[in-house]
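Have a look at this one.
Left out: one protein chain. Kept in place: all the others.
Moving on, here comes chain A:
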């Protein structure tokens, strides 16, 4: 009898124990932070006002303004007004980050930041500190696009573009569309730590606001490139130098070249390249290091204000020739800038030599700085006009003026 009672009791005890164990485990995740306790950062901006310390800004998604239908009844609900910008000072990034957290009632979550904007003032301090932090602190995503901005980064983040949900989204889309150099955090670190020891970043600019519009409503756009040598900012270049730079980097996609045929000084022919492909072939012969850059471009004519009919093959040939000359000039000036003026290997010459001549590369590793400016760069540009658009002969002029041959 007693044995049965004890067995029964022990069974009850076991059951109670296991039930209480389940209760402990069912309480949920240990580290849970509910979504309404999170401040989700869409983009971060780094500035260094007057070159002292760091001003870290975060563009934070503001759920109150975007969640569901607004109570006031306006069913329209503009895309703008869904982000807020908070910033904090610090002697370094990590410090600024912890101060930023103190200013907010929610846990700052950086894992969704899709863009990193480095203000020109902060870029001048060198990228090293930012890169280390972005690649060390576990929340940041290595795929975030990196930009340099002409205005303070904080202002870029503060923009509330009417076309996109946030300026972070606008920057991310621009990164995907390859309107400039498409560089992620990982790419940036790779190109600085790699044999080339340099980096090229797109530079953002806020256009002046249109009349009568809110000054925060403009979309930042990419204008020019910022050049870095070993994480240190060296200079900013704009078109046409930046175009040449992008061609050499194999990053150019959306551009129009206009050429002026000499026999008709009034009009221009505009060509929109469909593909531009650059290959670099290294060569070491008799101790002479050289690089053969081969640019292959194909494009369509999108505008013709000359009197050429474009039906005759020799006319197209002439235009091709002019286009080729134009591209060669642009690319050559970019090469000269990199090799002669800045003496920085933006185009990855070093990586090419390492790939194809590992022995010579390793033997001359210490002398690379002096070898690089003296590498002979042979440039060959091949262009091909594929189509002339919907029209063949020029439109808007009487037939008699058109030159058919």
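Heads up, the rule we're going with is that contacts are C-beta pairs under 8 Å (C-beta built on N, C-alpha and C of every residue); 3 or more make two chains touch, one makes a residue touch a chain; residues count from 1.
Note that in this section contacts and distances are computed from a predicted model.
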Complex member absent from the view - protein name from UniProt, among "ABC transporter ATP-binding protein", "Spore germination protein YndE", "Fe-S cluster assembly ATPase SufC" or "Putative aldouronate transport system permease protein": "Spore germination protein YndE"
Residue of A:11, A:321 or A:355 touching the missing chain in the full complex: A:355
Option touching the unshown chain, where A:99, A:190 or A:298 are the choices: A:190
Residue touching the undisplayed chain, where the options are A:142, A:341, A:376 or A:392: A:142
Missing-partner contacts on chain A, residue numbers: 29-31, 111-112, 135, 138, 141-143, 184, 186, 189-190, 193-194, 354-356, 358-359, 361-362
